[in-house]
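One structure, as C-alpha cells, below. Some questions next.
Removed: one protein chain of the complex. Kept in place: all other protein chains.
Order of writing sets the labels: A and B. Residues in every chain begin at 1.
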Amino acid sequence: MTTTLATLRGLSVSYRREGAQTFALRDVDLDIATGGRLAIIGESGSGKSTLALALAGLLPPEASLAGTIDWPGLDHVPVAGRDIGMVFQDPGSSLNPVLTIGEQVSEGAVRHLRLGRATARQRALDLLARVRIPQPQAALAAYPHQFSGGQRQRIAIACAIAASPRLLIADEATSALDMIVQAEITELLDTLVREDGMSLVFITHDIALAAKLADRIAVFRDATLVEVGPARQVLARPSQDYTRSLIATHIDFSAPRLIDERA
Amino acid sequence: MNRAWLLARRRILSSIPVLLIVVIGTFFLLEMASGDAVDAYLVTLGGDAGLAQSLRERYGLDQSALARLWLYAGSLARLDLGFSVAFNRPILDLILERLPNTLWLMGSAIAMAFTFGTLFGIVAGARPGSAADRALSIGSLALYAVPSFWLGLVLSLVFAVQLRWFPTAGIETIASGKTGFARALDIARHLVLPVSALGFIYLALFLRMMRAGMAEVWRQDFVLAARAKGLARRRIVLRHVARNALLPLVTMLGLQAATMLGGSVVIESVFAIPGFGRLAHEAVAARDAPLLMGIIVVSAVLVIVVNLLVDLAYAWLDPRVGSGEASS
Partner (left out) sequence: MRRFALRFLRSPEGMVGLVLLACLVAMALLAPFVFPRDPLSIVGRPLIAPFTDASLPLGTDRLGRDVLAGLMHGARASLLVGVFAALVAVAVGTVVGTVAGFAGGLIDEALMRVVDAFQVVPAFLLALAFVSVTGPSLPVIVFAVALGAWTGPARLARAEVLSIRERDYVAAARAIGMHPAEIAFKEVLPNALPPVLALVSVIVASAVLIEAALSFLNLGDPNIVTWGSMIAEGRNVLRTAPFLSIVPGFGLVLTVLGVYLFGEGLVEAMAHRRGRQ
C-alpha cells in the first residue's frame, strides 16, 4: 500500500526576464509516492530543474508559481535541507571551495538537528563513511579541490542527506561524471534510498539510468508533462510519440557512441 | 605551513630582479637632474671649486654613470643608502626615523578601510537591489571620487578648526610629556582625521568590490546548494557568499599598498605629519636626489613586503593556493 508524499496540481512556473515571461512549467499534475522512485526525463530546457526547485521551495525571486503543491505524506510544509535533500549536477561547483568538507557536510545537520560541535563532527564522519569516502577522518579537514569529481559528488550527497530528509532530489547528479563513476554514484543513491526509506526524484537525460533506478517515469517536453507511469510501462509501451522518439534516439545514439569517442 | 613557506620563498626570489630594475631605473631617472649632490651641498653650505672637486672624488661623483651605479648598488647591498646633504644625516637614519609615523598612518587607514568597506559591502551585497544597497553604492561612488588631500582639508576645517574635536596637525602634542596610554591616546586623536582622509577612498573601493563580488558569488552553484540545505540566511550571507567574495579584496589590498603610500605624501603634507611621505616632498623641495632615490627604493621594498604578507594571508584564506587549482 503506497501513500502519497506530494501531490502537484495545475502547477505552472514562469520566469520573468527583461519584461518577457517564459513558462518553464505549464499546468503539471503529478504525484510523488512515499518511498517511491520517480525519474524525470526530458530534453534540455523542458523544465526539469524548475520542477526540482519548485518542490524544494527554492525558486528564484524572478519566478512566479501558480497551482498547488500539497504534502499529504508530511504533517507540515517541508523545509529544504530538513525534509528535502538536493544533489546538483556539477560536483565541481556545488561545494564551497573555501570551507572544509567537515563544515559543509555537518552544517545542515547542525541547523536542523541542533547538534553540538562534537556530535556534528561525529555525524559528518558517519555520513562520509556512508558515502564511502576513503579516510573520512582526514577528509573532515580537507577542502573540495582535494577530491576527485566522483568523490565530490559523494560528499555533495552526504551534505544532502545530513539531516535525514524524507525526499532526495537528484538533479542530473551523474551527468557530469564519466561512465564508471556514474554507475558507482547511481548504486550509492540506490543503497542510501533503500536503507533510509527515502523517496527519490531522479532527474536525468539518460533513459537507461531512469530504467535502472526508477519505479515510475515522468516525461517532460516544452514545460509540459507528456506522460507519466510505471517505468516498465513507459519504456515498453509508451503512449506518446514523443516518448517513443526519445527512447528511439537513445538507442540510436548509445550504440555507435562508444566507437565515436575512441576515434 | 609548508605551503606558505614555499610561496614566500618564490615571491622573495622573484622580487630580486624587480628591485634591481627599480634601482637602475631610479638611478638613471635622477641622473637626468641637472647638478649633483655636491652642487646642492655647495648651495646650502658654501665652498669653492676646489672643495667641490675633492668632494666629488671622495663620493666617486667624478666617475662615469655606470661606475657610480655600481658603487650605489654596492652600498645598497650593505644597507647604506648614502648621505643626505639637505638634512646633513645618513639617509637610512632619516628614513627609519620617519617610517613609523607613516606605517601607523597607512596601517590604520587600511584597517579602517578594510573593516568598514567589507562590513558595508556585506550589508549592500546581502540583498542586491535593496534600498540599503542602492544608498551604499551611490554613497561609495561619490566618496570614491573625492581627492584625499581636499577631503583632508575639509575634514580639518570642520572637525579641527570649527568643532575643535581633533587637532589640526602633527602626530602628537609636542613636548606634552605624555607617556604610555595617554601618549597612545594623544597619537590616536591626531591620527583620526588623516586616517579618514587617506582611507575613505579605499573604504569606498572595498565596499564596491565586496558588493560586486557578492553579486557574483550569489550566482554560484554552491550558494544554491547552501540554500538547499536550509541554512539560515545569515550563515549563507556570511559563511558562503561573503567568505568567497572576500578573496579578491585581499588581493586588492596588496595592489593598493603602493597607491596608498603615494597618497600619504599629500596627506602628511596636509596634516604636517613628519612621516616618510612628507620626507619625499621635502627631498623634492630641497632637490636632494640621493634622498629621493633612497625613498623610492625603500618604498618599493615596503610595497614588496606588504604584497608578500598579503599573499600569505591569501594563501591562508584560500585553500586552493599552491595546489595547482588556484582560482585566477
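The definition used in the following text is that contacts are C-beta pairs under 8 Å (C-beta built on N, C-alpha and C of every residue); 3 or more make two chains touch, one makes a residue touch a chain.
On a predicted model such as this, the values are computed, not experimentally measured, just so you know.
In the whole complex the chain that is left out makes contact with B.
Touch with the chain that is not drawn comes from one residue among B:5, B:70 or B:150, which is B:150. Only one of B:230, B:263, B:290 or B:319 touches the absent chain when the whole complex is considered: B:263. In the complete complex, the residue from B:26, B:84 or B:108 that touches the missing chain is B:26.
Seen across the whole complex, the unshown chain contacts subunit B at 15, 17-19, 21-22, 25-26, 29-30, 32-33, 141-142, 144-150, 153-154, 157, 161, 255, 258-259, 261-263, 265-266, 269, 280-281, 284, 287, 289, 292, 295-296, 299-300, 303-304, 307.
To be clear about the criterion, only the chains that are shown with their structure count from here on.
Spacing of subunit A relative to subunit B, judged by their CA centroids, is 51 angstrom.
Contact residues of subunit A toward subunit B in the complex are 56, 58, 79-82, 84-86, 88, 90, 93-99, 107-108, 111-112, 143, 145-146, 156, 159-160, 162-163. On subunit B, the positions that touch subunit A within their shared complex are 220-222, 224-232, 235, 239-240, 243-244, 247, 317-320, 323, 325, 327.
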